[in-house]
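Complex shown without one protein chain; remaining protein chains in place.
As written, the chains take the letters A and B, and residue 1 is the first residue of each chain.
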Amino acid sequence: MNEHDASRTREGMSRRTFLGRLLGGSLVLALLGSVRALWRFLTPPITTPAPPPVPVPDASSLAPGGLLYIAPARAYLARDEHGYFAISAVCTHLGCLVDQTPEGFRCPCHGSRFAPDGTVEAGPAAHPLPHLALRQNADRQVVIDRTQTVPPDARLTPSLG
Amino acid sequence: MTRMMRVLTSTRRRRRLWQRHQSILYALHPDRLPAESIRLTYTFGLGGISILAATLTILTGLFLTLYYQPTPEEAHASIVLIEDVVAFGSLIRALHYWAAQLFVLAVTLHMARIVFTGAYARPRRLNWLIGLGLLVLVLLWDFSGYVLRWDEGAHWALLVGTNLVGRIPHLGRSLYLVLVGDRQIGEAALLRFYGWHVIGLTLPVVFGIVYHLFRLRVDGGISRPPRPAGRPRRMVSKEVLFQRETIAALLITGGLLLLSALRPAPLGASASLDRPPPTAQAPWIFLWVQRLLRHLPPFWAGVGIPLALLTLLAAIPWLDPHARAGRWFDRRRGPVQALFAFIALLLIVLTVGEVIP
Partner (left out) sequence: MKHPVRWTVGAALFLLLAMAFAWWRTGQAEWQQWQRRYNAAHPDDPIPLGIRSITPSRTGQPELCTTCHVGIEEISPSHPLETFGCVSCHGGNGLALDRERAHAGLVGGRNPSGFATMARACNCHSHTGQAGRDGVERVGRSLMATYAGGIALVRHAFGAQPDQEGRYGVMAAQDPNPPPGFVAALKPLPVSAPDELMPALAAQGVTASGHPIDTRFRRSCLEGGCHLSEPATPQPYRYRSTGCAACHYLYADDGLYRGQDPTIPRDEPGHGRLHRLTTAIPFSQCNHCHNRGNYSLRTMAFTPRPDLPPAGPSLSDFLPRQQRRLAEYYQPIGQFTLCEWELDCIDCHTSDEVMGNGHIADAVTDSQVVRCRTCHGTLWELPQTAPITAEDEPAMRQAQLNGHGKLRVGDRVVVTPRGEKMWAVREVAPGRFVETLKVSGEEVEVPLVYGSACQQKPDEQESRYCHACHAYPRDDALKPFLSPP
């Protein structure tokens, strides 16, 4: 503090100003804090858990070269000569479900096109359709795990009977 | 009774009916205002139409809340109940829908009128921003109402819209959670959109309109062309304006009723998130965004460009700091008008391009 301040302190102005600013600052902080509290209020505390693996009821009926849409898993189950694989039907652009076409897959929302193995052929999507992990459960059913992705060349060769 | 009849039938006294009965709406009008301000071909009454449409929408919406159920299992079925079973349900829902669409259309045209008559000029710059804020709120209001149908179109529009928000860098994840209330669309999202639509957006819009009107009065009332030199400005009493508003209100309400009786509000099939959407179309107000999404990366198409356009619009009063409110299409405001026309044309072309495959 210099003598200039000291003079104002004597007149009492700077204390008022100081306290006023302190109060105003506290109010601003409180306001910011309230905004943050509101943001935290709006953020959901509990979210629905990750979806459980989806068993495919009759995977053995799928012939090699065929494609089966599994609605609860939002995925297509496919089979080739090496085994089973599952392609997610959720378009990597903005999340719509893709349709099956003779040439692969097509998303009805913005026109993205994918090859039968999920690679992007055209359209606004920038990433290929992921392949979802496949397993067998205790009842020997093929099970699709939506929470895990696998490389596109991964195959499941189920042990039957 | 005879006093009332005498009052009603007397030509001279008829005009003072609402004066005598102290109508609040009447009292809120300015006592005298320039005749040019209220000429139909100057303002087209778009601001008033907007307020009337908003009032009808809110009123009909109130009645709809008594039947609508905001859960994924019941939402669509409750709307079917309103449409098919509840007496006059279809009419009230249609009125809600058409009044809301008229509202959106009217505020957009009102904004155009403001630009082309230069009514954004000082001292109305703050009001311009308030109006723009109201426009954004109104579009969100329209979209949230569309979502509540929980039919196939609404479902996928919600999915795409919220996934778009989630793509915003850094903020996107938490914004998505706040908007949707869960990791994916479901019960929480519907409830939140219901809360926003019914009260969360209604209150800001209502207060916004009130403040918008207040600022209008403070800023000097409805804009008007400049006074021709040498001649006094012709003023009229609020009587005249109130009469015109009454006529407009009666005509527009009647027109909306007619439309509602002839064309029910649309309702698609019940939503199923497990099957691909049969046709995917955004609500008409966002068709231009859908068109952009086909060709541009999601962030730019869905967030970047709309925000940029909004910023451009917001900047209009500052892009033309020496503008003065006045005639339509005044040459001196040419660049700003051209910019606005360009933006409007762009949106129209994008929308049309999405509708016609």
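Here are a few things to note about the model shown:
Note that in this section contacts are C-beta pairs under 8 Å (C-beta built on N, C-alpha and C of every residue); 3 or more make two chains touch, one makes a residue touch a chain.
Since the structure is predicted, the reported quantities are computational estimates derived from the model, not experimental observations.
Considering the whole complex, the hidden chain is in touch with B.
Set against the missing chain, the residues B:R125, B:R215 or B:R244 yield one that touches it, B:R244. Among B:L81, B:L177, B:L191 or B:L213, only B:L81 touches the chain that is left out of the view.
Among B:A27, B:L62 or B:A269, the one in contact with the hidden chain is B:A269. Among B:S37, B:S260 or B:T351, only B:S260 touches the chain that is left out of the view. Annotation for chain B: contacts to the undisplayed chain at residues 11, 14, 77, 80-81, 83-85, 87-88, 90-91, 240, 243-244, 246-248, 250-251, 253-255, 257-258, 260-262, 267, 269.
What we mean here is this: only the chains that are shown with their structure count from here on.
Centroids of chain A and chain B (each the mean of its C-alpha atoms) stand 33 Å apart. Residues of chain A that touch chain B in their complex: 39, 42-44, 47-48, 71-72, 74, 89, 93-99, 108-111, 123-124, 126. On the side of chain B, the complex with chain A involves touching residues 156, 159-160, 163-164, 174, 177-178, 181-184, 186, 188, 274-280, 290, 293-298, 301.
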